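All protein chains but one are shown at their positions in the complex.
Our next item is chain A:
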């Protein structure tokens, strides 16, 4: 298979919208084999796994581990420093930041994860349908997805919040819709390639039904690029949701995700309070961790697809 056709090639081929696809290509790239340090890759990948695994666990059990309630006023000191009693300091009302961080983990990670699953699910299924049907169905789906890509993600998020008001289900649906087109483009590009392979031709000649070809023959052969894409999309969704909360248009009080924690404690910035830095650092470690995994995973995916 020609490796150039795998990611939507940024040459002359397609129409306007391949922003994320091109980005993904750029970030999936790796230095050549000869200079890659053998010992270094697995460590960064394992480190990423460790960080992401830790945060996933915290998203599940964090609220139970938290020493205080999310909204419990525990200290008279606002923007308190790091101490034994309050490991990440206190916020603008004297609440324990560690507890608020742990209570916020399910919002930041859980909502983003659910939205990414939805985005990739619909993107991949639509991509498979488009690649398998071709013709006007393919054209209609592709054109609609291109139009969705033309609305920048943050702008799409803003219009959704303006139209429907902000709530957790809305944020979930909004993020899923915002990132579906990118997932669709990748899935369709890969699926079109796989569709031309001999075993698919054989299955067609056997007279297999379309769903069988799509899900049993094609889908397993595009899992790695789809999973890599899933990771990248998760990072985008976390950043988008945090940004919305930071603007005050995301998760609404009294609930708080990590973006809202940064927003509500922004006054503490002048004192360099841990209250504002801790949630920001939490977001950064999560996204960098996912990127580290993709880096080691994506390199393998790329090699496999090229061979």
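The criterion applied here is as follows: a contact is a pair of C-beta atoms (placed from the backbone, for glycine too) under 8 Å apart; a residue touches a chain by one contact, two chains touch by 3 or more; residues count from 1.
Just so we're on the same page, contacts and distances are computed from a predicted model.
Colleague: What is the protein name, per UniProt, of the chain that does not appear here: "ABC transporter permease", "Oligopeptide transport system ATP-binding protein", "NADH-quinone oxidoreductase subunit N" or "Glutathione-dependent formaldehyde dehydrogenase"?
Modeller: "ABC transporter permease"
Colleague: Per the definition of touch given earlier, which of A:98, A:235 or A:256 contacts the omitted chain?
Modeller: A:235
Colleague: Among A:98, A:112, A:126 or A:160, single out the residue that touches the unshown chain.
Modeller: A:160
Colleague: Kindly state which of the options A:133, A:221 or A:291 is in contact with the chain not pictured.
Modeller: Of these options, the touching residue for the absent chain is A:291.
Colleague: Kindly note down the residues of chain A that lie in touch with the hidden chain.
Modeller: 4, 10-12, 15-19, 22-23, 25-27, 29, 31-32, 34-36, 143-144, 146-148, 150-156, 158-164, 235, 239, 242-243, 246-249, 259, 262, 266, 269-270, 272, 276, 280-281, 283-284, 287-288, 290-291, 295
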